[in-house]
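The structure's right below; bear with me while I get my questions together.
The complex appears here minus one protein chain, its other protein chains still in place.
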Amino acid sequence: MNTHDIIFNGIAAFLSISIYTFLYKDNPLYKFAEHLVVGVSAGYFAVILYYNGFIPKLIEPLRQGKFEYIIPAILGIMIWTRFSRKWSWISRYSIAFYIGSGAGIAIPLYLQNYVIRQLHATMIPVGFSTWQLFSNILIVVGVLSALFYFYFSKEHTGAFGGVAKLGIWTLMIGFGAGFGLTVMGRVSLLSERVVFLRDYLAELINYIF
Amino acid sequence: MRRSVPLLIVSITGFFMLIQYFIPLEESEWLYERILDWIIVIGCFAMLLGLWSLTYVSVNKVKRKVPGWGYNLVALSGLFFMLIVGFVPGQESLVRGSAFMHLFEYVYIPIQASMFSLLAFYIASAAYRAFRARTVLATILLVSAVVIMLRLVPLGPLSGINQWLANFILTVPNMAAKRAFWIGVGLGATATALKIMLGIERTYMGRD
Partner (left out) sequence: MDLYDQMMNLDRRWVYLVIGLVVTITAILPFKVPLYITPEVRSVYNFIESLEPDDVLMIGVDYAPEVMAELHPMSYAITRQCFSRDIKLLLCCLHQNGPGMVEQVIAQVSKEYDKVNGEDYVYLGYKPYPGITILAMGQNFRIPFPEDYYGTTLDSLPMMKKLTNFDDIKAIINISGGSGTEYWINYANGRYNAKLAIGVTGVMTSDYYPFLQSGQIFGLIGGMKGAAEYEDLAEKGGYISREKDQLWAFKSMPIQTTTHIVVILFIVLGNVGYFMSKRKKYGKYEHP
């Protein structure tokens, strides 16, 4: 590492350790770092939004004479009235435009991708002659029983309740798998930071001595 | 006017986007592309609302000198410093090596990454405190979680069996459970979208 890396990675290491002080208790160092990142992230996003959003999508087209972009610009400015108690009703027009479009787009695609294609993928060959065919039985039974569990318009009693119980067992296995992977996910965030601090400390010692 | 016109806009745009999916006409494609284009422009303005809100709240706290106002000053300083190093050099500030990107890499990244890495401690603590095999269901969840976690632990001769079991859990019962979840999400999202388009769901409009 050169002097530039030592200094800037040193700042990064200091800020990382400031955050870890919170594990003992809340303190001014942690609060400083926490508020700093709030400001920096907001400023970062504002700059990105200007150069990647406003310039290519509004300023440049208007400069090129594409004045139809004034319409979405006006709709966008109308959203800002949300903060005014007297004029906030104006923002409803822009929001309605976005919400309506989103709702219309969502219906065929959600039905197709989350319902029909998933149900289609559940219509698989079943049997007992191979392990794959037997696993397919478990998949079909698992999906149907979990769907039975999610049907709350009928009381979960009798045979229906029995299937729903199998469904909740299936769901619990899924949640357990999710939890196990979540532990891995969280630990990986910590391991990266610790490896960074370790590497920086080694480089710092190397640099000084 | 204040409620009826937005409801009409929602219905018209919603039904147009829904029907357009099934009609491959050049004219409908043109309008579809214009709507997508305009929504992105509107989105740029909408994103500024959050920034304005943060600035307004922080400035107010500093003006009124509420307890801890110094930290709000730190947030505002961070914000304005980023704006200066971002806007003054022009679009070159987005290139790696600029002062703007230095702040991103050596201030924003380490703080944000460290903040989220605290979750590792919290999940260990939560697992220790709350993960009790009190019932059959909790035991099933616990066993499934432990099998998945043991994927990352070398178990010698048992590693092969554990890997197979973990793969089975992920690709069969977990997959079945999550499929039921996604089917529920799809049906729920469709129902909500229909309710919005038909004007039954109006919470997005806020209060008068």
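A and B label the chains in the order they appear, each numbered from 1.
The rule we apply is simple: a residue touches a chain if its C-beta (ideal position, glycine included) is under 8 Å from a C-beta of that chain, and two chains touch if they have at least 3 such contacts.
Just so we're clear, the structure is a prediction, and the values are computed from it rather than from any experiment.
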Check your understanding: Which of these touches the unseen chain: B:Leu18, B:Ala75 or B:Met115?
Key -> B:Met115
Check your understanding: Considering the whole complex, which of A:Ala33, A:Ala73, A:Ala164 or A:Val183 touches the chain not shown?
Key -> A:Val183
Exercise for review: Using the touch definition up top, pick the residue from A:Ile105, A:Leu147 or A:Ile168 that touches the left-out chain.
Suggested key: A:Ile105
Review point. Can you list where subunit A touches the absent chain?
Key: 23-24, 41, 44-45, 48-49, 51-53, 55-57, 60-61, 98, 101-102, 105, 109-110, 112-114, 117-118, 120-121, 139, 174, 177-178, 181-195, 198
Revision key, fill the gap. Had the left-out chain been drawn, it would touch subunit B at residues 21, 29, 32-33, 36-37, 39-40, 43-44, 46-47, 91, 94-97, 101, 104-105, 108-109, 112-113, 115-117, 120-121, 123-125, 127-129, 131-134, 142, 146, 149-154, 159, 163, 167, 170-171, 174-175, 178-179, 181-182
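The working rule: only the chains that are shown with their structure count from here on.
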Review point. What part of subunit A is in contact with subunit B in the complex they form?
Key: 8-9, 11-13, 15-16, 18-20, 22-23, 31-51, 53-55, 57-58, 69, 71-73, 75-77, 79-80, 82-83, 88-89, 92-111, 113-115, 118-119, 121-122, 135, 138-139, 141-143, 146-147, 149-150, 167-184, 186-187, 189-190, 192-193, 196
Point to revise | Touching residues (chain side subunit B, partner subunit A) in the complex | key: 2-3, 5-7, 9-18, 20-22, 35-55, 58, 68, 71-72, 74-83, 86-87, 91, 93-94, 100, 102-124, 127, 137-138, 140-149, 151-152, 168-187, 189-190, 192-194, 196-197, 204-206, 208
